[in-house]
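The complex appears here without one of its protein chains, the remainder shown in place.
Each chain gets a letter, A and B, in the order it is written, and its residues are counted from 1.
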Amino acid sequence: MRRIVVVGAGPAGMAAAAAAARHGVDVVLIDAGAKLGGQYHRQDALAPGDAFVLPGNVEHVADATVWAIEPVDGGHRVHLRIGPADGPRRHGRAVEARALVLATGAYDRALPFPGWDLPGVFTAGAAQALAKGQGVAVGDRVVVGGTGPFLLPVTASLIGAGARVVEVAEANAAVTGWLSDPPGALAGWSKTGELMRFAAALARHRVPYRSRSAVIEAHGIDVVESVTVARLDGLWNPVPGTERRIEADAVAVGFGFTPQLELALAARCRVEDGFVVVDAAQGTSAPGVFAAGELTGIGGAALAASEGEVAGAAAAKFVGAAVEPPLKAMARVRSGRKFAAALNAAYPVLPGWQGWLRDDTIVCRCEEVTKAALYRAVDERDVEAVRSLKLVSGAGLGLCQGRVCGRNVAELAGVDAAGFAKRPIASPIRLAELAEEEPVESPIDAEESGRALGVEY
Amino acid sequence: MRVLFDGEEFEAEEGQTVAGVLLAKGVRSWRTTRGAGRPRGLFCGIGVCFDCLVNVNGVPDVRACQRVVADGDDIRTQTGAELPS
Partner (left out) sequence: MSRIETADVVVIGAGIIGAACAEALSASGMRVLVVDRGAPAGGTTAGGEGNVLLSDKAPGPELDLAVASRRLWPELIESLRAELGDEIARVEWEPKGGLVVATENDARGPLAILAEAQRRAGVQATAVDAATAREMEPHLTEHVAAAVHYPEDAQLQPVLAATAMLAAVRSRGGDVRGWSEAHGLVVVNGKVAGVRVGEGTIACGAVVNACGPWAGHFGAAAGAPVEVLPRRGMVLVTAPLPHVVSRKVYAADYVAAVASSDVDLQVSAVVESTATGTVLIGSSRQRVGFDEALQVEVLRRLARSAVKLFPVLAGVPVMRAYGGFRPYTPDHLPVIGEDPRFRGLWHASGHEGAGIGLAPATGRLLADLMYGRAPVVDPTRFRVDRPAVIAEVRT
């Protein structure tokens, strides 16, 4: 049987599923959401129906969490729980496949600052998800901060949901300036028009947009009441005397994105500089495992969809379908990666953020580890790696398993962040669920698996 | 659809998440931390940070941003670490 599993139904996963299905391969497409689209194409959860339609040989498994990927002879076994999120009575499935496309995407990176643990501080992605998916604005007077073009659509969504965005603080140079004079490779990028429209919307609503600025503190007793915004120097150190207090009941911050690597690591894919290494066919170092989208580098929805198309075709070929190299999609991937590289270079995270923290600022939200406690653990015990760092400081040991604090804590402590993404249990599972027997669907035929072909273009 | 939050009845719609219902009513926090007892609510909104934990029908450690409400759900503030009842 020709069947592949695709994890993640965002732009990359949907494109991968569609491409594989076009080549006659059955697809199991697994996603945590109720509807297709992922974070980028998030649909209104309150509206009926699904805006996306996939071919009939794609089985869309919605409301499903992949909690483990287990290598088996000739492929992988994907373990999932389906049903109300974190509920005790979800339904279990285990699906085997010789080829797997991982399109698990990325989430916002949030940098710590005093008061960032107050209710009313959100990630930019949260503001976006609540506005688009639930029709709710996270506050009435919102300050948006961080870096990169993503702040513009977030601001537009907040306005659309009825919030007043009182300021946008971009820590790097203004996106608008960059858009009007992009580096050579980016001239004509399809996204520039879209972003210019967002920028125009900001202007229309008279939203102050300040470059080289950041929210360096949130104030309030039990909820955000105001924030301090300061100008930043070239390394993101606040410029003394430029602090301004702004009344706001919500803050939405995003400093780029962190890929969801745990399933790729469970499938033993090689990761370099924080991203899954792929070849021209989106193949990873693990035979039969393909990766697409933000996992391979932060590049946005259009690039993710192109990578997904390439990955889906390659996965289909891997399980024996007759597939010609998808040359057009491959060309789009190449040019898309150039855009992405230029964009990422223009919106880096610079080390001055470490100076925004005070001794008592929480760096690990789950375990409430402060900066001072982290430094004390690192200095006294001469910690050199993530595994021991977690165990001596407590940072990263909570329920989020270092998803939020990992990169920040690693930078503060001067260790390699890679170890934080190793999470053999990719999502919490209740003990009674774990104890349950799961029948394995479509177990891999050992004889058939012996014929698996590598994909090279 | 109706749900209870800490005993108070809230209107809810098909497809709304617990966080969607609570934020729409102006509720900003529904958990206290187990160390310092500080209030927490939604943070990442997409299921990765586990800050928005809430107790639903006696079961703690449910992410409010991921859990879609069902009619009659009994939603309660989660105080520190809790055992399922």
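In this text, a residue touches a chain if its C-beta (ideal position, glycine included) is under 8 Å from a C-beta of that chain, and two chains touch if they have at least 3 such contacts.
Just so it is clear, the structure is predicted and the values come from calculations on it, not from any experiment.
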Hidden-chain contact residue, picked from the options A:79, A:93, A:231 or A:332: A:79
Contact set of chain B toward the excluded chain (per top definition): 34, 59, 61, 80-84
Touch residues of chain A, complete complex, unshown partner: 68-71, 77, 79, 86, 88, 94, 266, 268, 367, 376, 380-385, 387-388, 391-392, 394, 397-399, 401, 423-425, 428-432, 434-437
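Heads up, the rule we're going with is that only the chains that are shown with their structure count from here on.
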Contacting residues of chain A [partner chain B, same complex]: 32, 34, 39, 44-47, 63, 84-88, 107-108, 110, 117-123, 125-130, 133-136, 138, 222-223, 260, 365-368, 398-400, 403-404, 428
In the complex, chain B residues that touch chain A: 13-17, 19-20, 23-24, 28-29, 33, 35-36, 38-51, 53, 56, 59, 61-63, 65-68, 70, 84
